[in-house]
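What you see is the complex with one protein chain gone and the rest in place.
Should a chain be cited, it is by its letter among A, B and C, assigned in written order, with residues numbered from 1 in that chain.
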Amino acid sequence: MYWITVLVVAIMILSALAVLLLPNLLAAVAASSVVSLALSVVFVIIRAPDVAMTEAAVGAGLSGVILVLALRRLGLWGLGDDNHPRPGDSLQGSGDDA
Amino acid sequence: MRNFTSLLFAGGLGFFLLVLAADLPVGAAPMVAGEGILGQGPEAVGAANLVTAVVLAYRGIDTLGELSILFAAAAGVGLILSGMRRRADQRPDPEGGFILLAAADLLFPLLVIVGLYIVLHGHLTPGGGFQGGVILAAAFFLPLLGRPGDSLNHAVVNWVEGLAGGAFVLIGLWALAVKGDFLAPMLGKGALGSLFSAGTLPLLYIAVGLKVGAEIAGLMSTLQETEAAEP
Amino acid sequence: MTLPPLEIVLYTGAVSLLIIGLAGLVMGDNLVRLVLALAVAEAGVNLLLVLSGFRQGAFAPILLEGRVPGPMVDPIPQALVLTAIVIGVGVQALALALVLRVRRAYGTVEMRTLRARLHEDLDAAAGLPPETSRNAPAVERPA
Partner (left out) sequence: MTAVEIVATVLLCAAVLLGLGRLVVGPTNPDRFVSADMVSVVTTVALAGFAAVFESPLYLDVAMIYGVLSFVGMVALARVVEGNRS
C-alpha cells in the first residue's frame, strides 16, 4: 500500500508539472484531467469515498467539458501558446513542438 | 527577475508549509467535533452515511450558502455571455458522426438512472445531490454534444432550479416552525440503512441534486451557444 | 534508512500541488493557463483539508448494515471539501466566461499584449498621443 501511494502521488505531481509546462493548451487540459484522476485515487486511499466520487465527477467529466468548450469558443484549440495562427497551420502539425 | 522572485516566493511558502506539516501529530489526528458526530450521529440523524449527516443536518446552512454561491456563479456566466450569443447566420459546430449520435441516444436513459440512483442513495452509500446532479447534467448535455444546433430550453431549466431551491428553503423553514431549528431532521428516522430512512434528508438531497444539475446543464448549454471567436 | 510515514508522503504531495499551482498562477502569461493553475492549486488545498482528518487504519465514515466497523476518519473536513469542489467548478466556469469576454474585447488572451492594449486604450481616452505616451515622463501626464 505504501509504494502504491508514493507512485500515485508522484504521478499527480508529474502531471501537475505537465499542466504548466506543455506548450499546447489542449494537452494541458488532458494533463489536468489526469491530475484530478490521481487525486481521486488518493482520496480513495485516505478513506474518503464521497470526496473521491465528487472529484471524479467534476474532474473527469465536468471541468474537462467546460475547459474544452471554452477553448473551442476562444479559437485556441490545436494551437500552441501563441495565439497568432500562421496560415496553413493544421491541427496535426501543431503539436510537434512538444 | 520577476520569475525569479515568484519562484523564490513559491519555494519559501512550500518550505514553510512543509515545516508546519512535519510538526503535525502524525498517526492520530485530533478530532474535537468529529468524535461527537461519529458517536451520536447515527442515532440523532438516522443516516448511515455520516458525511451526508454533516452536509445536510449539522452544517445544513453551509450547504444553503454553497447553493447560493453556485447560483450566483451560474447567473454571472449567463450575464457575462449574454451579449455573445451565436447569431442565426453563424454556422454551429458540425453534427457528430453515427457512433456519437447512437451512443448519446443509448446512454441518455442509463445516465439518468445512474444519476437518480446516486441522488436517492445519498444517505446510504457514497454520493448524493452534488455528484448525482453532475451526472444528470452530463446526461442532458451529451445529446447537445452530438447535435450542436439544438439547445436546452432555458425557461424549463430556470423553473426547475427555482423550484428546487425553494423546496430546500421551505423544508428548512418547516423544521424551523415545528422544532425551532433551521433544517432540523423531521419525519422520523426509520430503520438505519433502509431506503426510507433519515427523515427529510433524502428530500433535501433530491432538491440539491435537481438544483445543481439544472445549474450546471444551463451553464454548459450557455457556453455551447456562445459564438466562436474568429481565429 | 527508514521510510517516512504515509502521512508525510501525502502532505508532501498536497503541499507541492499547492506550490505548483501557485507558481503557475504568479508566473503564467496565458489567461487559460492561469485558470488551469488555479484548478491545480485548488486540488492541493482540498487534499490538505481532507488529510487533516485522516487516521491510519481507520474506516470510511459510512455504516454498512448499521454497525460500526471500528475507528473512522473525521467526516467534517470531507463534508466541507465536498462543497468546495462544486464551488470550484462554478468559479472556473465564471473565470472562463470572463476570459471569453476579454478575448472578444481585446482580441488576445496573453497578459503582456493585453496590458499594452489596455494602456493604449486608457491613453486614447485621456487624449494623449498614442505613440509616445507610454514612455513619456509622468509629469507630462494630466493630473
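Just so we're on the same page, contacts are C-beta pairs under 8 Å (C-beta built on N, C-alpha and C of every residue); 3 or more make two chains touch, one makes a residue touch a chain.
Keep in mind that what you see is a predicted model, and the values were worked out from it rather than measured.
Chemist: What are the shown chains in contact with the chain that isn't displayed?
Modeler: Answer for the hidden chain's contacts among shown chains: A, B, C.
Chemist: Just to verify: which one of B:10, B:134 or B:164 makes contact with the chain not shown?
Modeler: Of the candidates B:10, B:134 or B:164, B:134 is in touch with the missing chain.
Chemist: Give me the subunit A residues in contact with the hidden chain, please.
Modeler: 1, 4, 7, 11, 14-15, 18, 22, 24, 26-27, 29-31, 33-34, 37, 40-41, 44-45, 49, 52-53, 56-57, 60-62, 64-65, 68-69, 71-72, 77-78, 91-92, 94-96, 98
Chemist: What subunit C residues would touch the chain not displayed?
Modeler: Output for subunit C: 59-60, 62, 64.
Chemist: Can you list where subunit B touches the absent chain?
Modeler: Listed in rising order, the touching residues are 93-94, 96, 100, 103, 107, 111, 114, 118, 125-127, 131, 134-135, 138, 141-142, 145.
Operating definition for what follows: only the chains that are shown with their structure count from here on.
Chemist: Classify the chain contact graph as line, ring, star, complete or other.
Modeler: complete
Chemist: With chain centres defined as C-alpha means, what is the inter-centre distance between subunit B and subunit C in Å?
Modeler: Centres of subunit B and subunit C (C-alpha means) sit 19 Å apart.
Chemist: Please set out, as single numbers or ranges, the residues of subunit C touching at least two other chains.
Modeler: In subunit C, residues 12, 16, 23, 54, 60, 62, 78-79, 82, 85-86, 89, 93, 96-97, 100, 103 touch at least two other chains, as defined above.
Chemist: Scan subunit A for residues touching two or more other chains and write them down.
Modeler: Residue numbers touching two or more other chains: 49-50, 54, 58, 62, 66, 70, 73-75.
Chemist: Which residues of subunit C touch subunit B in their complex?
Modeler: 5, 7-8, 11-12, 15-16, 18-19, 22-23, 26-27, 52-56, 60-66, 72, 74-76, 78-80, 82-83, 85-87, 89-91, 93-94, 96-98, 100-101, 103-104
Chemist: Residues of subunit A touching subunit B in their complex?
Modeler: 49-50, 52-54, 57-58, 61-62, 65-66, 69-70, 72-75, 85
Chemist: Using the touch definition up top, name the residues of subunit C that touch subunit A in the complex.
Modeler: Contact set of subunit C toward subunit A: 3, 6, 9-10, 12-13, 16-17, 20-21, 23-24, 28-30, 32-33, 35-37, 39-40, 43, 46-47, 50-51, 54, 58-60, 62, 73, 78-79, 81-82, 85-86, 88-89, 92-93, 96-97, 99-100, 103, 108-110.
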